[in-house]
Structures are given as structure tokens and as C-alpha cells.
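Excluded from the complex is one protein chain; the other protein chains are retained at their positions.
In order of appearance the chains are A, B and C, and numbering begins at 1 in each one.
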Amino acid sequence: MQKSNEASPAGSRGIFDCRVLSITHFSNQIYSLRLSCPDIAQKAEPGQFVNLKVNQDLFPILRRPFSISQVNQSDGWIEVVWKIVGVGTELMSRLRTGQVVSVLGPLGNGFTIDPDAENAVLVAGGLGVAPFPYLFERLVAMHRRVRVFLGARTGSELVLTQGFSRGNADVELATEDGSVGFRGLVTGPLVTFLDKTEHLDSVQLFACGPTPFLNAMCEIAKKYQVKCQISLETTMACGFGICVGCPVRTADNGKRFMLTCVDGPVFEAGKVALHG
Amino acid sequence: MQKSNEASPAGSRGIFDCRVLSITHFSNQIYSLRLSCPDIAQKAEPGQFVNLKVNQDLFPILRRPFSISQVNQSDGWIEVVWKIVGVGTELMSRLRTGQVVSVLGPLGNGFTIDPDAENAVLVAGGLGVAPFPYLFERLVAMHRRVRVFLGARTGSELVLTQGFSRGNADVELATEDGSVGFRGLVTGPLVTFLDKTEHLDSVQLFACGPTPFLNAMCEIAKKYQVKCQISLETTMACGFGICVGCPVRTADNGKRFMLTCVDGPVFEAGKVALHG
Amino acid sequence: MVDLSAKIGDLVLQNPVMVASGTFGYASESADLFDLNQLGGIVTKSISLNPRAGNPPPRIFEVAAGMLNSIGLANVGVEAFIAEKLPFLRSLQTRIIVNIAGGTAEEFVRVVEHLEDESGIAAYELNYSCPNVREGGLEFSQDPSVTQKVTAQVRRVTGRPVIAKLTPNVTRVSTIARAARDGGADAVSLINTLVGLAIDTETRRPRIYAGKAGYSGPAIKPVALAKVFEVAQEVDIPIIGIGGIFSSNDALEFLIAGASVIQIGTANFVDPTTGIRVIKGIERYCAEHELPACAELVGSLRPWCDNDTSS
Partner (left out) sequence: MVDLSAKIGDLVLQNPVMVASGTFGYASESADLFDLNQLGGIVTKSISLNPRAGNPPPRIFEVAAGMLNSIGLANVGVEAFIAEKLPFLRSLQTRIIVNIAGGTAEEFVRVVEHLEDESGIAAYELNYSCPNVREGGLEFSQDPSVTQKVTAQVRRVTGRPVIAKLTPNVTRVSTIARAARDGGADAVSLINTLVGLAIDTETRRPRIYAGKAGYSGPAIKPVALAKVFEVAQEVDIPIIGIGGIFSSNDALEFLIAGASVIQIGTANFVDPTTGIRVIKGIERYCAEHELPACAELVGSLRPWCDNDTSS
């Protein structure tokens, strides 16, 4: 790994030319990449993201944002996990060990772990699981009790499930087609859990996934009066506040905007108005 | 190999999705590619070219033209040889066996072998050697006596030299830096040869290479009153006459143009006015 | 079965996909590559009164997601066109649109007059990106009054559909489209190439002999779509959409923006069968979206908001 811009102060976020240490193919369209990047590994917080330039060409031209999925400070690497949805993610899937990727990061505000929340509940829809392995590790290190609810459309899209078996964690799986775990949306088992939980003020939810899922999570958080942090995705050009292209409406009157990249991507549920 | 457009009549030129059978790296920047393409192998004449789409993206967007270097009708392949000079040729060098390339061809008018020319003389500057292996094979099959003069800046850029050792051929090499063969331009040994040749009316020159070299060849052909065919390169978009982007001035008054792709790329020396 | 037919005034096409002027030669060049009769229409190279040799090289240069060209309207001239090129075109079972270039209004009229007695011509497309020799090289359709006048003069000498092909290099293309309609045009084609320039920093010469050149390809598609949408909103005249169409999805964008017909240009150089792919793709989209006729797509854009929010 080499910091491509030598003028930038050490230890801060930066733009790095990072070598691919390995690339893993989970299922049809889902991959993970391990990048050598000691500076980012050193600094990154769970829930932060990196903005990757996956080619050296003008097409696609913009970087692509990905949650930092896992970090190893001593070995100096970070991991990202993605699904092929278009040209950029397709190009990424063709990366090979030893190739170099330009990485801008770490970016955004990660998850804020509430000091009073004994029980952390991680809820992911689909690839929303991406930031959770690193968050999980942090929570375990903080001796929190962690429950993980992972949902997907079908079993082959349930990835990273192995990563949550340390500590005293419970993992529940749900698939819409019932191929693995509970048949239905992941919010089903979550609600069942919340219904039978007594001290809801000791619970903090962490949610990541598609917008309809996040909307459901905000509803649930409101209904059960439970703390909840959600991680958003919007289209991004820069990832650090200079393009002003990633607005999300504030919940107050819906007429103001925050920027997903610098004010988020993690927001307190109820602070932002998703979709409209 | 599969003809990507099924509507096109069999046996004619066409647009084909061709599988890479092998890719060879000669020296620093020089490569050759063998493509499975029975239709083109069947039809191609020495001196014709193919127009390759080396990626599926919009960048680079246009096809890139390459001389057909060698053909094997029974095995159904063709070969092209190239040097990396820009983005398209660089992308080509990253092709791997089994990948598919879109090939439009065979295109243009190849060399016309004079029925009376007992002595064929092939003269190449740099990668101008590209179309000669196939031409050589044809000439040998026609029982012509063949002499080959190959020039380059330096030894590592002298490629395909092995291909001319069949039949009763003489091969002479020249490099500008003297690292291999004659030190100087390839026209040096050629002129020496012509000076000592008696029946110049039995000689036909075939020349391919950069424009200054072709200009020199035209001068020589004129001076020695010897038949000479030259193969030109110009920027091309389509390669078959629909973009009108590849003009070359006619020699008559220099105010008219022919199209390199359909009227050439092989022209009779003296019929075209190169450079201006 | 999806109804793919398209209409430009009285002119009915079997599908809305044409090949654009100057990007398909005189059609015979591609005849052995696919069945030309599958196309909705073929627009010829620009034909001028006299033969034109065209510009010296370099004539073309590739740029990011597009290309620059200045061919200089090289063509055989109207008489040789009639004698040598039209017979083949006439033999096809698709609509032939003859594109006409001129340096003056009279030249446009005279070329049309030459063609009037010839059968097998479905419409004329007037290349209004030609420099107007009387106006210091301004393109014809950079001036609404010139556009209207020339169109009216051509209108007077023919009963065939007249299509005004407009330059995008103007402040408001809808003003020009309205002028063309007022002059009697049956439709407008949008867009011809943008003006572009590229420079070789080693020689400090333009990459194209003529200096400024015509810019085409995917890079101009967003501009073309904006122009098509503007005219569709402002002027009641059928639109032929052109600019960077490489896929059926590109073509669908143009239909949704308001074009009744589209033309494929630069893509033909990469794949002359692009038109066929586009036709099939439009058909598939309509089938998947349960649209009985692709004409239903025309102008079906659903804006998020009414007003132009400031950029």
C-alpha cells in the first residue's frame, strides 16, 4: 500500500493505492475483497465507508462507495463486500490478487454505540450485512450482548453469516422464499424478539439494508420506543462533502437536507425522512 | 466462433464473435493473437485486415484495424500482430485464451501479385511486417522466389523473422541501432540488392510500414522503375466505407481522395500521394 | 405481437429505427452484413448539387465516449447519386430518406428538384448544420428566419415529406423547430453533431484538419435527449431523435422523451447491425411492459416536478 498523495498528513483519511490481497466469490453475484491499507485499517470506525476507483479509465468515471466490512489493524487490511448491480461492481468482480485499487477513506460517520445499551441488535436486509462484521467485533470487544438478524430474498444471498459466531451472540436468519431460516421478512423474527424482551431501554438497534427495510425499521423503533441507528445508501459522487449530491431529507419538516456522506451514512432513526 | 449476426449471408465478410485461441508476447510491447474464425480464414486474402472491438465498453468506443498476419484455413484461425501504442492496443494485450472478441472482416483489398513478377521482394519497416507471413505463404505456394527485408529500430522490435525460412527465401535484417543485422534503414540493403539485380522487370516490391518509409519505397520504386505495392495505415472508424474518415490523396492532382479501407489498404505505389 | 410502426406525418414506417445520414454511406456498403429491409428507414449521406471531394485528413478522431469528424460533406453529387446509388436504394423494401446539403437556399431547392422525378424516395431530410455561405458560415438552423425561409422554399417544390435536421448548437432549439414547422416541415430531426475541438499537444495542431469538428456518440446523448424533450414540450411537430444511440435502452430514452422515430449514427461504425438489435430490444421492452404499440411510449416521460428547478 502506498499513499498516492504524499502531501496529505499522516494518520488522517486519504487517497491510497491499495493492493488486492484476495478476492472471494460467495455466491452468484456476491464478492468480497481484502485490500492492503494500513492507514485506513488504523483509523476506520464501524459503519464508515470507502470510495473506490475500480478502474483507471474514464468509464465508469466516478468512484463507488462501499461499507468497510472488516478491518485488521495488525495486518493492515480492510475488507469490502458487494453485489454486482452494474458496471462498477462488475468490474470489481474481475479484480485479481496483486492489482491496485485507489481507495479514498475512511469516510462518513460510523455507528455510535450507546453507552447504556447492553443489548445490541444488528438487523440486515440483503447486503446490508456488509458493515456488520466490523461492528460486531467492536461490540463483542465492548462486552455487549449481541443479537444478529439477517434477512435476504433467498439462501444464496445470505452471506457473512459465519462471522457472528464469536462471543455470546445469537444469529437468526430469514429468507423471503424460506430456503434458509424463517420464511418471510427479517423484521418478523425481530418483532417476535422485541415482543418478548423486557428491558427495551437496554436495547439498541443497528439497521442496514434497502430503503423499504429501513423504513420498516424506523417504524418498529418508533413503535417499541427503542434506540435505532440506520445506515443509508444514496448515489454519491465524491463521498466527502464537495459535490453535494447525496442529500437526505431531515425528518423535522422535510424541507432541509443533510448529506449522506458527511452527516451519515449512519443516522439516528427518526432524524431523517426516507423516500419523500 | 459464432457469427453474431445470423442474417448475413454465409461465406461473405461479416461480424463474428471469435474466441481467443492463444496470445503471444514477443517483446516489450509486441503481441500476437490467434482467433478462431473459420469464415474469415476461408475468405481472407494476404494484405486484407480485420477491425476488432477489443472491449464491450464505450471506452474506447471504436474498433481498431489490424492486418491479417497469418491464416490457417483447415484449423479455422487467423492471427494478428500488434504493438501497444494506446488504450486499444493496451487492452488487447490483456486478452486471455477463451475470451471473445468481435471481429469485422475480412476488409479491404489485399496485395495483387503480378503474374509476371518472378521475384517478390517484401520490405517491412517495424510492425509493417504484420501482413507478410500470409503474403509470403501465398507467394511460396505460387513458386515465386521471395526475398524479405525486415527493418526496425532495434533488435527486440524485429518480430516474425522466423516465419520466412521456408521455400527458397532470403531474409535480410536491418536495425537502426545495429543491434541485429545491417546497421541503418532497411532501404539500405534493399537498394544494394536492386543495384545488383539484372531483370528489374521481374521484380515486384511489397512494402508495409510507417509513412516516411513508404515514401522512401515509392521513391525507390520510381527510380528503379520497379513494380511496387504499398500497404497504408490511416485512422479508421468503420473499416468498410461508411464513415468516409480514411481518405488518402490520389497522386494525379492531389485534390481527389480515395478511401484507405475500401480502395486500399494496399495501393500501387505512385497512385497515392502520401503526406500532403 | 407488438405494433412497432411509427409515423412522421403521412409517412408510415414499419418500425421507428432508421440509420442516420453520413453514418451508413449509400447503404450498399452494408448489404452483405445483414438484411437492410429490416430497418425502419435509411437516410443517405448528405447529397449536394455538385460532387464534393471532402476535407483532407485527418477527418476523424476518437474522444472519450464519442468521436469528432469533419468529412467535409464528401459525396458524389446529386446526378451521380441518381445514376449510381439510387437504383440500389430503390430496390430495398424500406423507406429511403435522401439527406440534402446546401450552402444556399437555392442549392437545397435545386437538389430537391433533381430528385423530384425519381421514384423510391420516401422523404427529404435537410441538413441544416451546413454552413450558410451567405451568413459567414453560421449553420443554417442557427437562425430561425433562415430556417423558415429555406424550408418554405423547399416546401414549394415538393409534395414529399420534408424533415428539417437541426443543429444542437443554438440557444433554444425549440425556436428553430417552430420556425421549421412554420416553414412547412413535416418533422424535425434532432440532433446533428455538437461543435467540438481536440488538440494534439505535441504538434499543437487540431486533431481534425478543419479544426472544429462534429461531435457524436454516447457522449452527446444527454444533450440530444434534452433537446428532444425541449422541442417535444414546446412545439407540435414529430421528432426524429438522434445522438449517441448504441442500445435499445438508449432508443427507449428518446421515445420516452418525445421522439416518434430514432436514428442510429456513430454506432453503425462499431456495429452496422445496431439498428436490428435496437428494433428487437424495443419490441422486447414493449412485450415485457405489456405495451401493445411502441408509439405509446412517445413523450411518456413522467417529470418529478413541474417547474424547472434551478441548477
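The rule is short, and it goes like this: a residue touches a chain if its C-beta (ideal position, glycine included) is under 8 Å from a C-beta of that chain, and two chains touch if they have at least 3 such contacts.
Values in this document were obtained by computation on a predicted structure and should not be read as measured data.
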Displayed partners of the chain not shown (whole complex): A, B, C
Among A:I23, A:L58 or A:V140, residue touching the chain not depicted: A:L58
Options C:A122, C:A152 or C:L197, residue touching the unrepresented chain: C:L197
Candidate in contact with the missing chain, chosen from C:F34, C:Y128, C:F229 or C:F269: C:F229
Listed residues C:T44, C:N69, C:S174 or C:N268, member touching the removed chain: C:N69
Omitted-chain contact residue, chosen from C:N37, C:N50, C:Q93 or C:S300: C:S300
Footprint left on chain A by the chain that the document does not show: 4-5, 7-9, 12-15, 53, 58-63, 102, 234-238, 240-249, 255-257, 262
Touching residues on chain B - with respect to the absent chain: 58-59
For chain C, the residues touching the chain missing from this view: 55-56, 63-66, 68-73, 103, 129-131, 137, 142, 169-172, 193-199, 201, 203-206, 209-215, 218-223, 225-226, 229-230, 244, 249, 252-253, 256-257, 285, 300-305, 308-311
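We adopt the following convention: only the chains that are shown with their structure count from here on.
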Contact-richer chain pair (by C-beta pairs counted) among A-C and B-C: B-C
Centrality ranking, top chain (CA atoms only): C
Centre-of-Cα separation between chain B and chain A, whole angstrom: 54
CA centroid of chain A to CA centroid of chain C, Å: 47
Chain B and chain C: spacing of chain centres that average the CA atoms, whole Å: 36
For chain A, residues that touch 2 or more chains besides their own: 58-59
Residues of chain C engaged with two or more neighbouring chains: 64-65
